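Heads up, one of the protein chains got dropped from this complex, but the rest are sitting where they should.
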Amino acid sequence: MSPTPRVRLGMVGGGEGAFIGQVHRLAANLDGHFELVCGAFSRDADNNARTGAACGVAASRLYADWQSLLNAERALPADQRMQLLVIVTPNHLHVPIADAALAAGFHVFCEKPAALSLDEARGLDATWREHGGLYGLAHTYLGYPMVWQARAMVAAGTLGRLRKIHVEYPQGWLGETLETQGNKQAGWRTDPAQAGPSGCMADIGTHAFGLAEFVSGQRVASLCASLGSHVDGRRLDDDGDVLLRTAEGASGTLIASQVSTGEENALKLRLYGEDGALEWHQMEPNSLIHRSRGAPMRVLRGGIDQPELVDAVMARLRLPGGHPEGYLEALGNLYRDTASAIRRGDRGDIAGVPGMASGLRGMAFIEAVTQSQAGGSRWTDLPSTD
Amino acid sequence: MSPTPRVRLGMVGGGEGAFIGQVHRLAANLDGHFELVCGAFSRDADNNARTGAACGVAASRLYADWQSLLNAERALPADQRMQLLVIVTPNHLHVPIADAALAAGFHVFCEKPAALSLDEARGLDATWREHGGLYGLAHTYLGYPMVWQARAMVAAGTLGRLRKIHVEYPQGWLGETLETQGNKQAGWRTDPAQAGPSGCMADIGTHAFGLAEFVSGQRVASLCASLGSHVDGRRLDDDGDVLLRTAEGASGTLIASQVSTGEENALKLRLYGEDGALEWHQMEPNSLIHRSRGAPMRVLRGGIDQPELVDAVMARLRLPGGHPEGYLEALGNLYRDTASAIRRGDRGDIAGVPGMASGLRGMAFIEAVTQSQAGGSRWTDLPSTD
Amino acid sequence: MSPTPRVRLGMVGGGEGAFIGQVHRLAANLDGHFELVCGAFSRDADNNARTGAACGVAASRLYADWQSLLNAERALPADQRMQLLVIVTPNHLHVPIADAALAAGFHVFCEKPAALSLDEARGLDATWREHGGLYGLAHTYLGYPMVWQARAMVAAGTLGRLRKIHVEYPQGWLGETLETQGNKQAGWRTDPAQAGPSGCMADIGTHAFGLAEFVSGQRVASLCASLGSHVDGRRLDDDGDVLLRTAEGASGTLIASQVSTGEENALKLRLYGEDGALEWHQMEPNSLIHRSRGAPMRVLRGGIDQPELVDAVMARLRLPGGHPEGYLEALGNLYRDTASAIRRGDRGDIAGVPGMASGLRGMAFIEAVTQSQAGGSRWTDLPSTD
Partner (left out) sequence: MSPTPRVRLGMVGGGEGAFIGQVHRLAANLDGHFELVCGAFSRDADNNARTGAACGVAASRLYADWQSLLNAERALPADQRMQLLVIVTPNHLHVPIADAALAAGFHVFCEKPAALSLDEARGLDATWREHGGLYGLAHTYLGYPMVWQARAMVAAGTLGRLRKIHVEYPQGWLGETLETQGNKQAGWRTDPAQAGPSGCMADIGTHAFGLAEFVSGQRVASLCASLGSHVDGRRLDDDGDVLLRTAEGASGTLIASQVSTGEENALKLRLYGEDGALEWHQMEPNSLIHRSRGAPMRVLRGGIDQPELVDAVMARLRLPGGHPEGYLEALGNLYRDTASAIRRGDRGDIAGVPGMASGLRGMAFIEAVTQSQAGGSRWTDLPSTD
């Protein structure tokens, strides 16, 4: 029996000092399915070299920019060249790089949001459909096992007809003007040229939106948004409250904020149906609260030995109950499913991983939110993404 | 030293089977400051008699209706007649009875909402100003000690400039069509003739609204409401989501729902300011969560031996830390303050107890909410209540 | 229909500055079944007068000491004289007063512990059996509704055969030498002459012990205790850890401490059986956690509309789910049951209220604990209380 070869990974972005690149590397490492073989981690050559060395990437496969990376890797023999490109750059580069990578025959795993605009995302969608590479989007929260349990319970009708969707995502870290204090994360996220037309809504509102649609199985049809910017000189929204209505008749709220002082990363979803309700907190991700009419509240728990968990959950767990699995395991699940898809030779969508459809939905959300705000917080339909 | 005489209490409404009347009697009993001397508990004579006997009210002071009660009590010698009338009827009788009672020289403590409309409330306000009796409104949640602690901390600037207000009040009990199954509580609450133009927003939305304004010290200036009615044949809202903006520049959301399956009475307030944040849950009322920039989260606890509590809190506590005080103690605080005001001979407002101003604000809220909804969930200014 | 007359209450102890007396008065007030007609609240005449006046007791029925109270009240006409005597003095007076009151034909409701020693308790037991008055003991925690739910579930076999009992009661208030700083509560509790041979174990260990036996329905047969005294000059235990074994074969631990810095009143009980487990926290008394083999954890909630609650719980609730009921309501339940027993003309035990049997068990526990400690923390059988 010969050992299973690792999937060869490349990365654009994620040099030292960029938080999210290291997170992706940790998550990709976890199950041992990937080998990082090349990168263009930073346009700063020293940073690029240091990051590559620290990650075990041969100097010969460290590239000055993403164009060089694609060109050089394409020229390598099939059994050596990168298979999957991870894109962890600021938002404005997501589409140019993903588009070129897909066109060059690589698979892509990209940070969210998929694009700066719905139009740009549609262009990428066309490339993806033409070339057929796999495309995954790092909606990490959809990698949490109990999120899948929630989705399965909703789909099975456990809640009955859905009435309410409340999703919120308060953070506090942008409560100060970090962008003028040299904070790299804050810098690009608050710069329209790099982040796109939305700040908070693009950065974390899309997570909340994607989670709500994923678990509910419903599509937001229209919304009314009230966005704000709370720090002097900030050019993009750092906070917003949104009323929602789905095509299927549910209603609710979406709150996303980066100026909620003292909050860490408190993504929370609640769904209420005629017969039951579910509540999930990202900061305690191994628990799923289930309420139902005429019965005491239950707390379903993640863990490979826990009752009532559906197969989709079991496949996303690594440990028995009571051994906390967290954020890296969730992102690791997306990577694990991506490795499986590559090994199977799948094309297009990565089973179990959010992809182009999620990207388009997220852009439709941002478009509707910014348009609603521009129109004085009026009700706005989400553009079609079909 | 002669014993302190009790304040003589009368009650309209609250016969057997009516939940809230018994709650008021328990709360009024707690500190021993009141004696229930008369009542028109029910228009059902048997119910009236049974309730009176159970409460120790002499048969001679049980009245067939509130008009008889007011007439008869007014005719009694000053040292015997009722001093404070408690009104625990369906909404549509609040103003007629309160108006007559104030005009007859009695003090009034009334269930919320104060009235069916802002206009009606303004009429009551005029009577109240003319006659000078005390008028208190049973916004019970403003009797909780830690709510006063929160208010004091906001007023002291602990949070810095306020950015966000999120208040929510999910219940689940009206998730079914109880109103057609003989449930008395559900019956009148869903009948526009008795409840007024709003169901859920009048019943519990006003609590959420009042709590938010009380603790924040700010006034909601405009709102955008999306109300819903989720049960076949229900004529009033049983759920709603509202976007808020205050005159002082804060924004946020108010959620009130009676169809959130499995929720009990989960009123929760969160305030975020530049420097800190507070979070309070009615279902765990002895705790107040305090977050601040650059420091770990703290949990302030109610209890007569707990540090950092301000005087207004200490005065509303009866027990040391760790001995839970609950809903009846909160309502008991409003009664205790009312007894003190009557004994001091105060006129008009009851120190420490929500009154006419709160009533007017609540009606302005209902008016704006229903108007916003009628206009297709558009932004609507709250009418002035000054 | 004539109004139900109130039960006439007298009180010994509980003058201004004594915490527990006021607590009893509040709890007795709650349901309106009692009228405080007489008292010997303090041997300080001014305090006695002030307390009586504040409580509405006629000056003529304020007595200088408990002997005068008993003599004078006995001489009053049957329809005027005190029916129930509440004893809220330091421990050493519990038996002398209770004994005399029972012998004089009064009913008694006494603070715990019942006595200073098992022998003294046995003497009281004999008087009680001879005279037949009602005798109740203020094990307040046995008045909490969810404690009765737990007991009912254990009795119904929900947990299967019981394996483990873990009960703990950490407080922190005696972490400093309060007794030499004029703190009245700390003073007598740390004085063997007034508190008896045990400090912490008598004061709160008996609560933990009583709760464990009540809910488990089992009897502790033997124990091994390690007591400590952590403050210079303190003469009684302020902390202790105990290993337990029941006659029925369960084992476990009892922790009671008054030097656990920062703890308020964190009484907690956990029972584990072959098929399930229960967990109850006094500081969140409206919830009861139920675990069972092969099923997710459930949280049963108190509330007159909550499913699965047994009749004994419903009878001890006053409010719907989500309206917190606390310590005063729990003690109020003991008072309410006492009023019912008096009105029915019951003799001996008060249905629903801990009484002489609990008192004897508590003293047996203290005796075994102090004896185990004296013998170098060796296993010691509890003396028989049958």
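Should a chain be cited, it is by its letter among A, B and C, assigned in written order, with residues numbered from 1 in that chain.
In this text, a contact is a pair of C-beta atoms (placed from the backbone, for glycine too) under 8 Å apart; a residue touches a chain by one contact, two chains touch by 3 or more.
Because the structure is a prediction, the values reported are computed rather than measured.
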item: Omitted chain - touching chains that are shown; value: A, B, C
item: Touch criterion as defined above, residue of C:Gly14, C:Pro90, C:Gly133 or C:Gly175 at the omitted chain; value: C:Gly175
item: Candidates A:Gln171, A:Thr338 or A:Ser358 - the one touching the absent chain; value: A:Gln171
item: In subunit C, positions touching the absent partner; value: 159, 163-164, 166, 168, 170, 172, 175-176, 224, 226, 228, 230, 239, 241, 243, 245, 251-253, 255, 257, 259-263, 272-277, 291-293, 297, 376-379
item: Where the unshown chain meets subunit B, residue by residue; value: 290, 294-301, 306-308
item: Residues of subunit A (touch criterion as defined above) contacting the omitted chain; value: 1-6, 19, 22-23, 25-26, 29-32, 36, 49-50, 52-59, 171, 173, 263-266, 282-286, 301, 303, 305, 318-329
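Rule of thumb we're sticking to: only the chains that are shown with their structure count from here on.
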item: Whole-Å separation of chain centres (CA-atom averages), subunit B against subunit C; value: 34
item: Separation of subunit A from subunit C, taking each centre as the mean of its C-alpha atoms, in whole Å; value: 55
item: Mean-CA-position distance for subunit B and subunit A (Å); value: 44
item: Multi-chain contact sites of subunit A, meaning residues that touch two or more partners; value: 297
